[in-house]
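The block that comes next holds chain A.
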Amino acid sequence: MLEGALLKLIEFLEMNNPITLSVILLVASLIVTPFIRGLIGAYISLAVCLFTSSILTLISLKVLITGSVVTLTIPLLPWAKYYPIDLSSVKLVIDPLTAYFTLLLSIIVFASSLYGFGYVLRFRGKEHLGWYGFNYSLFFLAMFLTLSVRDFILFIIFWELMTLSSQFLVSYEKEKPRAVKAGIKYFCISKFGAEYMLIIAITLTTLLAMTTSFSGVGEFLKNLQINDPTLYYLLTSFFMLGLLIKCAAVPFHNWLPEAHPEAPANVSSLLSGTMIKVPIYMMLRLLLDLSNPTPAWGLAIAIIGCVTLFIGTMYALIQVDSKVLLAYHSIGQIGYILLALGTSIYLYSLGNYLLAFIALTATLYHAINHAVFKSLLFLTAGSVVFRLGTRDLNVLGGLGKYMPFTAVCALIAALSISGVPPFNGFASKWMIYFSTMTSSTILSFLGAIAMFISSVTTASFIKYFTTLFTREAKVDVSKVKEVPAPMAIAQGVLAILCILLGLYPMLAIKASKSLAMYLGLSIPKVISYGPIVVTVPGKASISLLLIATLLVITIPIVMAVTKPKIVPRPWVAGVGIRPQHSIPASSYYRDFELVYYEPYGLGRRLYSALCVDFINWLRRSLPKLSLGLENPQNSLPIYIAIALLTYLTIIAGLRWW
Partner candidate 1 sequence: MSSVGRLDILKKALGIGVVTRKYPYVRVEPPEGFRGKPIIDPDKCLGCGACAEACPPKAISTEDSQEEGARYVKIFYGRCIFCGMCADVCPANAIELSKEFELASKERNDLYLVIKVPMVKCSVCGKYFTTAPLLLKSLENVPEHLRPIMTVCPECKSKLSSRFTSFARRVGS
Partner candidate 2 sequence: MRSQVTEVAKKLKAFGEVYVRDGVVKVVTDEDRLKDLILYMLQSLNARLATTVGVDTRVLTHNYRVIHIFSIDDLKIYVLVELKVPKERPAVRSITPLIPGADWSEREVRDLLGIEFKGHPTKEYLIRRPKLWLEHAYPLRKDYPHSKKVLVPSPQYDIEPTKGFSVAIGPYHPALHEPEHFELVVDGERIVEARYCGFMVHRGIEKLGESRLDIYQIPFIAERICGICGFTHSVAYTQAVESALGIDPPERAKYIRSILLEIERVHSHLLWFGVLFHVLGFDTGFMNVWRIREPVMELAELLTGNRKTYGVNKVGGVRRDIDESKVKKVKEVVNRVRKEFTELIDKFLNLSEVIERTKGVGVLEVSDAKKLCVVGPNARASSIDIDTRRDHPYAAYPNAEFKVPVSDGCDVYSRALVRRDEILESLSIIEQLVSDLPKTPLSVEEVPFKELSEGVGATEAPRGENVHYVITGRSRKLFRWRVRAPSYANIPSLLYMLRGQHLADAPAIIASIDPCFSCTDRVLVINLRYGTKRYVTLRKLRSLGE
């Protein structure tokens, strides 16, 4: 009996490709980890994630390069096959779009898992590390499956699991009231905002389309666009609302700056780096794959993106908590991605294929760039938390001397997100500016605002970098050491990616080419991309490789010319430098804030109008539920309960129909 089962398993593994192996390994770690309280519990899961993410990286790269689509079916519950819901097997399709986002996901998971080997030492003896491992694996698995399923019912179930697992990770440090509160808020917004909106959308769509598969819904929507645009916009509005809430677009951004910072650093990097890209994936899927591009959605997304990047970054400018600052920047950068996405859809619908294609490239490019540098930033902030236990930028400082490697990584990430050439952030932002500004549409203005916001990002990261690493600290940092090897390597990998992605934009361009081909969008022939130069013939061209080469030549020369003698501590106005002399994060740019006050007032008004009441209402009405959620030990039953509840709701709804 047992032998037979084992033989079947091996046979199955041999027959299927490594994706199945990955899924099985992740599921296996889910079964094992809850029972191991110690470090091993987390390590098992991290090792599995490390391994599987490497596999998925390779597979998705293969798909992107060859352009072939990988499909496989994993048997799940053979008996659960009620029309229209088919749970007998899970069909995974890795097409270029999925592959691109899987690549992004698995790169970040790889770095985060590696980082986790060091970082979880923080919780040793304090927390149940098995649950950490469980949720971590589940989070990864759920994200991967969300990206690769082709069935709306399965999609929503994995989406649920993604939210739930990440929610437990956010409030993992359960003795911190802030973390618990953030977790509850995150849960409420995700559940009642995003998920239920999506459930409504999916229920309605599937009921109307009489199918739950993506392809079927796609046909239905495309028909609807011609026959009944009103209904199309109604249905997609529900979808988009849910997705925008999930990716924290303004004005639904409020949960993110509370939730993301509270999670352990490597989970923060996953949340900001990858999870908020999943809705972007779904938007691409919904608006470019499942339906034809429409100007209305394009413009709407672009405008929302612009507002998001503006508000998010302007608020980031005034933050004084390292991870909250980064979280606000996540909002801002999602704004950039949305702007590019919207531009692409809008221009495709208008027929400006050249700029539309560049915008599509920019969407994908900025998504991966943001994933890389934001993860890196969260990891560096985490390294500081790991060593000093605080995120307060007002008191931190001077760590560059004691954590030089982390400092260099943070500098690279900061320059990348600021869009300093030749790092990757510049390349994708440049594409955004070019595609928006030269379009001579209303998008030009959005592009100009995006360009301004880029300098606000820069200023904000001057603050981030200097308050952490260079100016004098107000706490004792003299005994701080560099982070352990796994954490340092993880940071290093991402830092190198920051540079390589900028120097070699071909990855994004290839991906967007194969995506455009897959989606049947036209690829403008007039564009030629050399291996190192991004060129739009006769209009614009940059070569970051050249800039980088020149920098590599000049910087050492200049450094050699200006080599200093290091002498004892400096002084100010005749006295030794004291901690009170170092400028606190709260004092940066105060006058700018006072003069350019409009966004702050606007943001507050939006926040109070849209979010506060809703959140308070939810909090008041859900005290019991939240009590249960505080305890990760209760997580499994609650998962099952809520997943079943959702599932049954849909089934009941369909049956009743």
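Criterion applied: all candidates are chains of the complex that A comes from, given by their letters.
Assume contacts are C-beta pairs under 8 Å (C-beta built on N, C-alpha and C of every residue); 3 or more make two chains touch, one makes a residue touch a chain; residues count from 1.
Everything quoted here is computed from the prediction, not taken from an experiment.
Any idea which of 1 or 2 touches chain A in this complex?
The answer is candidate 2.
Over in the complex, which chain A residues touch candidate 2? Could you list them?
Checking each residue of chain A against candidate 2 gives 572-576, 578-584, 586-587, 590-591, 593-594.
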